[in-house]
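Here the structure comes first, spelled out in structure tokens, and everything after it is commentary.
Here the complex is missing one protein chain, while the rest keep their positions.
Entry: chain A
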Amino acid sequence: MATRHDTAAPPAEGGAAPGRPSADPVSLEKERRRRDRLSRRWQRDIRWSPYAFVSPFFLLFVAFGLFPLIYTGWASLHQVELTAPTDMNWVGLRNYTRIFDDDFFWNAAKNTLTIGIISTVPQLLMAMGMAHILNYKLRASTFFRVAMLAPYATSIAAASLVFVLLFGRDYGMINWALDTVGINPVDWQNDKWPSQIAVSTIIIWRWTGYNTLIYLAAMQAIPQDLYESAALDGANRWQQFIHVTLPALRPTILFTVVVSTIGASQVFGEPLLFDANKGTSGGAEHQFQTLGLYLYEQGWVAQHLGRASAIAWTMFLILIVIGIVNYVISRRLRASS
């Protein structure tokens, strides 16, 4: 900045003449060139600056997103061990073909699906119900809304460890409560369905409030006159909910379904910590081992990076298929409304 010619005092030109720009052709030509240069810079600025501004994200994305993705794909075609990651043996598609008859993979896929359903469906239904209730005029409604979000702000690890204690077979509070009403103790960790329900409970507890707030926000955006005209037509509160609220919430429901599906396919922390000792095997009979957990087990416990990479890519492809299905359904829904 300090070297600008037009603001800084010009060098003495013969001493007596003041430093006004004179109209001689040489300086005119100079001035024109200067403007041209500025205007070129200006154009370059306009053109390239936006890229510079977004570049930090993309640089990081390339380093931590794209490169690992491609490298994982490359590694999945090799036999690689974590103990010697640079020592790769080309095996072609073997890591993928073996997935077809890998019972553990399909078991994990099934568990991911069932845990996904057990956790997502009740979660969204409860969220809808609670949002509906919170949408009425309530005392201390802010308190309830904040309280809803408290589980979401709790760390997965802390929540899971507390739930492990609650679900303990011999000294857990839930079995104690069941016992007082005459139900035999349930082995929450070792039996298949109880363990999946227990893991799902942690997920439900954590995410219901979040979805409630999203539904609540959408409900508050529904114009009041829709309800008034429905009431004039003689619709009761239930009919109003079915015929006014639900249709208006359709895009929001779709959004939460998509987000929950993505979340469900990535479930990892809760089952990992639900049986901390067996950790990645997801229970003695892999009864709550999810795909994320199986991937981690292959990669970091068994140390087979190649196999783990192939599992990661297979999960990626499955997610893409789910994404396409979601997209098609949502387009149908939009077309029908």
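Criterion: a contact is a pair of C-beta atoms (placed from the backbone, for glycine too) under 8 Å apart; a residue touches a chain by one contact, two chains touch by 3 or more; residues count from 1.
What we mean here is this: contacts and distances are computed from a predicted model.
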{"item": "Among \"Carbamoyl phosphate synthase small chain\", \"Extracellular solute-binding protein\", \"Membrane protein (TIGR02226 family)\" or \"Succinate dehydrogenase\", the UniProt name of the subunit that does not appear here", "value": "\"Extracellular solute-binding protein\""}
{"item": "Residue of A:L28, A:I70, A:A84 or A:L333 in touch with the missing chain, whole complex considered", "value": "A:A84"}
{"item": "Contact set of chain A toward the excluded chain (per top definition)", "value": "1, 4, 7, 38, 41-42, 45, 49, 52-53, 55-56, 59-60, 63-64, 79, 81-86, 102-104, 164-165, 168-171, 187, 190, 275-279, 281, 284-286, 297-298, 300-302, 304, 306-307"}
